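Missing here is one protein chain; the remaining ones are kept as they sit in the complex.
Order of writing sets the labels: A, B and C. Residues in every chain begin at 1.
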Amino acid sequence: MKRRSIPPAMLLFAGAVTLTRPIVLAADDVLTRVAAHAERFGALSRQIWENPELGYHEDRSSGLLQQELRVNGFTVKDHLAGAPTAFTAEWGSGKPIIGIMGEFDALPGLSQQDIPTPSPVKKGAPGHACGHNLLGSASALAAVAIKEEMQARGLKGTIRYYGTPAEEGGGGKIYMIHAGLFADADAVLGWHPGDSNRVNLGSNLANNGGLFRFYGVASHAAAGPERGRSALDGVMIMLNAVEMLREHVPQETRMHYIITNGGAAPNVVPAFAEVNLIARHPDMDTLNAVWERIMKCAQAGALASETRMEFEQGTNYTSILPNDVLTDVLSRAMQKAGGYQFSADERQFAAELQKTLGASVEERPGPDKLITDKSTPQGVASSDAGDVSWNVPLGHFTTATFAPGVGAHTWQAAACAGSAIGRKGMVVAARTLALGAIDLFEHPDEVQAARAAFEKRKAGRTWKTRVPPNGKPPLDYAMRGQSDKS
Amino acid sequence: MKRRSIPPAMLLFAGAVTLTRPIVLAADDVLTRVAAHAERFGALSRQIWENPELGYHEDRSSGLLQQELRVNGFTVKDHLAGAPTAFTAEWGSGKPIIGIMGEFDALPGLSQQDIPTPSPVKKGAPGHACGHNLLGSASALAAVAIKEEMQARGLKGTIRYYGTPAEEGGGGKIYMIHAGLFADADAVLGWHPGDSNRVNLGSNLANNGGLFRFYGVASHAAAGPERGRSALDGVMIMLNAVEMLREHVPQETRMHYIITNGGAAPNVVPAFAEVNLIARHPDMDTLNAVWERIMKCAQAGALASETRMEFEQGTNYTSILPNDVLTDVLSRAMQKAGGYQFSADERQFAAELQKTLGASVEERPGPDKLITDKSTPQGVASSDAGDVSWNVPLGHFTTATFAPGVGAHTWQAAACAGSAIGRKGMVVAARTLALGAIDLFEHPDEVQAARAAFEKRKAGRTWKTRVPPNGKPPLDYAMRGQSDKS
Amino acid sequence: MKRRSIPPAMLLFAGAVTLTRPIVLAADDVLTRVAAHAERFGALSRQIWENPELGYHEDRSSGLLQQELRVNGFTVKDHLAGAPTAFTAEWGSGKPIIGIMGEFDALPGLSQQDIPTPSPVKKGAPGHACGHNLLGSASALAAVAIKEEMQARGLKGTIRYYGTPAEEGGGGKIYMIHAGLFADADAVLGWHPGDSNRVNLGSNLANNGGLFRFYGVASHAAAGPERGRSALDGVMIMLNAVEMLREHVPQETRMHYIITNGGAAPNVVPAFAEVNLIARHPDMDTLNAVWERIMKCAQAGALASETRMEFEQGTNYTSILPNDVLTDVLSRAMQKAGGYQFSADERQFAAELQKTLGASVEERPGPDKLITDKSTPQGVASSDAGDVSWNVPLGHFTTATFAPGVGAHTWQAAACAGSAIGRKGMVVAARTLALGAIDLFEHPDEVQAARAAFEKRKAGRTWKTRVPPNGKPPLDYAMRGQSDKS
Partner (left out) sequence: MKRRSIPPAMLLFAGAVTLTRPIVLAADDVLTRVAAHAERFGALSRQIWENPELGYHEDRSSGLLQQELRVNGFTVKDHLAGAPTAFTAEWGSGKPIIGIMGEFDALPGLSQQDIPTPSPVKKGAPGHACGHNLLGSASALAAVAIKEEMQARGLKGTIRYYGTPAEEGGGGKIYMIHAGLFADADAVLGWHPGDSNRVNLGSNLANNGGLFRFYGVASHAAAGPERGRSALDGVMIMLNAVEMLREHVPQETRMHYIITNGGAAPNVVPAFAEVNLIARHPDMDTLNAVWERIMKCAQAGALASETRMEFEQGTNYTSILPNDVLTDVLSRAMQKAGGYQFSADERQFAAELQKTLGASVEERPGPDKLITDKSTPQGVASSDAGDVSWNVPLGHFTTATFAPGVGAHTWQAAACAGSAIGRKGMVVAARTLALGAIDLFEHPDEVQAARAAFEKRKAGRTWKTRVPPNGKPPLDYAMRGQSDKS
C-alpha cells in the first residue's frame, strides 16, 4: 500500500552515467522503511523550521535530531569539537563506517512564512532560507531506515550520522575534522536542498574571508584633520586596490566585501574602520595565491594611511573534491528513488513563487526529473562539505525542495523549506541516501573503489585549512554580522 | 558682604578695544543680583548635567528652566516652532527687546562622571560634553538678574530668554527663526562654555551636511555579481571624487565623512549604502559653491554605478556674523564682571585633567584672565547661533568653564561641566550677560549702533538656509546617529 | 614530379567533423598550381616583411600584391573606400563570387630580425609580428592558383581577392563593407597565421574602443589649485569607476586602458588628459551594454571634476560569426592540403624560440598536425574579419606559421614571419584556400548551404558598427599611438 505513495523512478536516464551492474531490487526494502518514517521526520523538519537557530546556537534543533536518533537506537555523542551543538549518532559496529551528514542552522534576517509572498514571521529574525531544516531531518530519516535495513538483513558495518553545526560561515565540519571525527569513516554521503534533483561530478567554490580591521588616530575633522590618521582611508585605499586587482586574477575569481564599520561620527577622523571581505575560486591553491595579493592590498591601505591593520580569519572552505564512484552509486540510487509530482496546490504555490523571480524560469526541470550524469558544473556557492570531501570520499547531490528557479538564501527558499514541497523533496533525498548507503554496505569493493577514486582526484595534494587545528569554534560568529558562506 | 566673594575685575585690559565711555558704576547692582541667585542656578545646572538629554528630547532640562523663569515672573511660551522643548520666557514690554540665548542639549555617547579620569556614568549614554547644562542655566540666571535690575530701576523694554533646543546638529534656532521668534528682537546676547574668558570679533565655520543614500540592486556576489548594482560602489566613486576635490577648493574648506552603511552581507552585492558627510568653510557662499561640487560627486557615483542617490539634508549652520558694537559692549561687561581664581582643589582637578591631554597646555590663560580684543580668530566649530547672527545683532563670548586646554566634545569637558569649575565659569558668563544687557537697556543709541554695525557687516547679503521654512524639526535626528555639529 | 614536393595530407583526422561526401580528387590539380607559384609568393612575403608598413600606409606592400595579381590576369581596383591601399582584384565573371581576403599591415615597435633572439632590425620601427606579410601573400598565391584551375576546367564564377588594409586597429574591412565591396560576394574565405593548423567553429572577441578626452581648466598648482579643474581628476574618477565596474560585468568581459596624456607639467593643474580604452566580449550585444556603462563612468568623471569629456570612436570590431558549412569545406580542404614537417634547421630555430617563452610548450601540436573539428574555442583577440562574417558567409582557419607556442604580436612571431617556417605555413594556407574555393565553385549547392547556415546563425540579428557609413578611414591612426586591435 505504502509503495503506491512512492513516486515511480524516472525511466529516462539523463546523461551519460554508465551503469556497470543492475540495480539490486532488494534495496526496495529500505525505501519502504523510509516511507514508514517520512511523516514523522517531515514534522520534525517543520519543527526546526519554526524555530530557526543561528550557527553554533542550534540547541533545540540539534537536540531534536539527537533525541530522534537516540529513540531509534543510535548512540549519540554530543558537545563535540568544542561546539555544543555538534554531535555524532552511530549504530552498528566495525567496518565499513558510512557517514551521512546533517545540517540544521538557519540564516540571519531571512525569516519568512510558508506563503508565496515576502512576509517574515518576525522581521529581522533568522530563517531557514537554505533549507537546513530539511537537510538535517532527511539525513536522520535515512539513517534510521538504513539502520533498520542493516539490522533486518544483518549487514556488517557502522552507520554514522554527523550532526554538523554552523555551516553558514561557522565551519562546524572543519572543527569536527580537526577533532578526528571523520578520520575512520570510509565514505560519507551528503545532500543539499535545491530546485532540482541532480547527481553529478560538479564542484563549488573554495572561499576564504575575514575581517580587516584598521586602527587610526581620531581627531576633530574640522579643527585638526592633520593630526588624525583615518582608518577609513586605510579601508578605501585597500578596496580601491582590490578593485584594480580584479583585472589581474583569473576571471572565475570572486572578491566581494562590505564595510562593516565606516567611522563613528562625521566630525571625527575615524579611528576605526572595518571591512568584511570574502574571496572565492574553484581551486583552493589559486585562491590562496589571490588571497596573498588581497592581503597586500590591505597592508598597502595601512601603509599609505599610517594606520594599523589587523586581520581576523573568518570563513575558509575548500571546494568539493568530486568522487567518481560515489557519484555512480548516488546516480543509481536517485534513479531508483525517483522524483515526485507537484499536487495542484503545490503547483499553484510554485507558480506564484516563480512570478516573484525576476528571470524566466520556464525551462527549469521539475521535481519529477532526475538529472544524473558525469557533468562537472561549477557551483557558485561554498560549503564546509568541501573540507570533508578532502578528508574522506564524499558523495553529494541535491533534490528539488524548492520551486524550480528558486535559489538558496532567498525568502522564496525559506517559504519552500517550510512547505509541502520541501518535505517531498526531503523524502527524495532520504530515499537516495538510504539506497546509496545500503549499496555501499552490500558492496565493500565499492567502498574501496571510492577510496581509490578519492586518492586519484587528490593526486598527492593534501587538505589545507586556515582554521587552526587547536582553535575553538567561533561560537558567536553569527551574532557579529560576520561572513556567511554561500 | 556678598561683593567680597565676587572676583575683582582684571586690571590688565588685554587687546585693543577702545573704550569710548566710562563704565557705568550703577551696573554693579546687577552683579549683586546675579550673586544672589548664583547658587540656585548652579544647582540647576548640575541637575541638568545629571540628566543629560539629547537634542529635541530635552524635556526635563527645558522644563526645569521654564519653571525657574516662570517662578521669577517671566511669561513662558513653550512648544514653539514645532519643537516640544523650544520656548521663550519674557519679562517687560515694548522696545528694546533684548534676547539672551540658552541651550541645554547633551551629546550622545559622552557620559562622564565629575572626576578627572575617563569614567562614564553609564557607558554609551549621553553626556554634557559641550557644557550646555551651564549655558542654559547661566543665561537664565542672567535673565532673572536683569529683570530684577530693570524692575528696580524702571528701565524700559523687554528681556527675553530664548530656550533653544538641539544645537548639536538639530538646528533648533533655525526653526525658531523660521517661526519668526527673532524677528522683533533688537539684539541678542549669547555665550558658550570654553577654556578661557574671551570676547572678540571671531567667527566660526559655516557647515552643511546630510546623508547621501545610494540604492542599488542586490545579487549574490559569487553567483551573479553581474546582475547586481552595488550601492557601495556608488559610495566609493563619490568619495574618491570628493578626495580629488580637496585639491581644488580653498584650503580652509573642510570635508569629512563616515560611511554609515557599507552593505549588509559580504556575499551580497550591496543594495543600500550610505554616507554622512559634512562640509565647512568660514564663508557660507564659498561653502555653497563647494557643496554643489560635492553634490556632483555624489551624482557621479550614482551615474557610474547605475544606482540611485537620494540626499537627506542634515546640519546647515551659517558662520557667525560678528557685531562690532556688541563686541565692545560685552568686552566692557566682561572686564567689569571679572574672572575667577581656582581653589586648591579646583587647581588640582584641572591639573589632573590636563595630564590626560596629549599636548602641553602650560601656556593657556587661566580663568583669571580676560582676553577682550578685536581680533578675528577663525573658530573651527559650527553653531546655529551663526544663523541667529544673520537675523539680529548678536553679541557672543566664552568663559572659562573647562580647565585650560580642554576642548569641547570630550570627556574632560563633560567632567568640568558637572564640577565647581563649570559653575564658577557659568557665573562669569551670567555677570557678563547681565552687565551687557543692562548697558543696552540704558543706552538705546547703542542698540541702534548695533543694528547699524549689523547691516554694515551684512553688506547687502541676506541669510540663507537649506532648512525649509515650513519644515518640521527632525525631532529624532539624535537617535539616528546623524551628524552632530561641532 | 612537383607533387612529390607537396607535403602529404595527414591521415589522422582529428576531431569530429562529419564528412558528408568524399573529397574530390580532381582538386589535386589546384595544389599543383599552388606549388608552381609557391616560391615566388614566398619571396613576395619576405619582401613585404623586410619593409613593414603601418595601417593605411602599406603603399609598397599593397602595390606589390596588386602588381602580382595584375600580372596574373586579375582586374585590380585600387584606392577603394577612401583608403589608398585598399583594393580588389578579380578574375572571371558572374556568380558565384568567392572572395579571399588578404592583409598586409605591420605593427608599431615590433621590428625584429629573423633570428631566435630579440633583435630589432631597427629599434622602435614597425614589424610583421602578426604575420600579415604571409597573410596577404598566401591569399594572393591561392587566388592565382584558383584562377588557373577555373580557367583550365572552365569553372563558372568570379574569384575576388580583397586587399584589406589596416587590420591592426584601423578597421579597413569595415570601410570596405560600407563601400559595398562585400555586398555581392557569395562566400569569403580567410585565414590567419598561427602556431598550429586549425579549422573549427571558434569565434573571437568583439571589441570597442576609443579616446576619452577630458578638458579642464589650468591653474598654477601651488598658487591657485582651487581655480583649476583637473582633467586628470576626470580621468582618475572615470578609471576608478571602471575598476569597480569589473565586478559587475560578465566575467568574460575585458576592459583595458592606458593614460595617453596625464598632464603637461607637475606644477600646473592639468587642462587636458586622455585615456585610450578598449572593451571586449565574445558577444557584441553584451559588449554594447557594457560600453554604455563605461560611457557613464566617463561622464561621471567629467561631472564630478567639472571638466568636459569628449569621446573619439576608435576600434570597433564584431566577433566572428562562424559558418558551419564553410567550416566543413575548409576542414576537408585542410585535411587534403596537409601540414608540413620541420627541417632540422627549422626544428632548431623553433626550439630556440620556444626557450624564450616563459611557459612550457611541449604539449603544443606541431605543424604536421591538422586539428579540424566543430569545437567552439573562444579566441582572445579581435579582428575586422568579424565584421565581414556578419555581412557574408565567412570561412576561416589558421596554419602553423609560428613555432608552437608563439603568440601573435611578439618578437618571436615577427621572427617566424620572416623565416622558412612562416613560408611553409603560408603554403599550407594557400593550399587550403585553393582547395576550399574550388570546392565551392564546383558545388553551387554548398554556396547556397553556406548562405543558409549564415542566416541561421544570425538568427535575425543584423550587423551593427559604430564606424559611420560615410566616415573617412582614420588614415593616420597608427601614427597617433591609438589602439591596435588584437
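Methods note: a residue touches a chain if its C-beta (ideal position, glycine included) is under 8 Å from a C-beta of that chain, and two chains touch if they have at least 3 such contacts.
A quick note: this is a predicted structure, and the numbers were derived from the prediction, not measured.
Checked against the full complex, the candidates B:R46, B:H132, B:K173 or B:H256 give a single residue touching the omitted chain, namely B:H256. Of the listed positions A:N72, A:Q113 or A:Q299, the one in contact with the omitted chain in the full complex is A:Q299. Only one of A:D29, A:D78, A:E247 or A:E442 touches the absent chain when the whole complex is considered: A:E247. The omitted chain makes contact with just one of the residues C:R280, C:R332, C:H396 or C:R423: C:R280.
Touch with the hidden chain on the side of subunit B covers residues 240, 243-244, 246-247, 251-252, 255-256. Think of the hidden chain as still there; on subunit A it touches residues 225-226, 228-230, 233, 236-238, 240-241, 244-245, 247-251, 269, 293, 296-297, 299-301, 303-306. Although one chain is not shown, part of subunit C still touches it, namely residues 109, 205, 207, 209, 220-225, 232, 236, 239-240, 254, 256-267, 269-270, 273, 276-278, 280, 380-382, 407, 409, 481, 483-486.
Note that only the chains that are shown with their structure count from here on.
Ranked by distance of CA centroids from subunit A, the top chain is B.
Rounded to whole angstrom units, the spacing between the C-alpha centres of subunit A and subunit B is 56. Subunit A and subunit C have Cα centroids lying 48 Å from one another. If you average the Cα atoms of subunit B and of subunit C, the two centres end up 71 Å apart. Contact of a single residue of subunit B with at least two other chains is seen at positions 225, 236, 240, 269.
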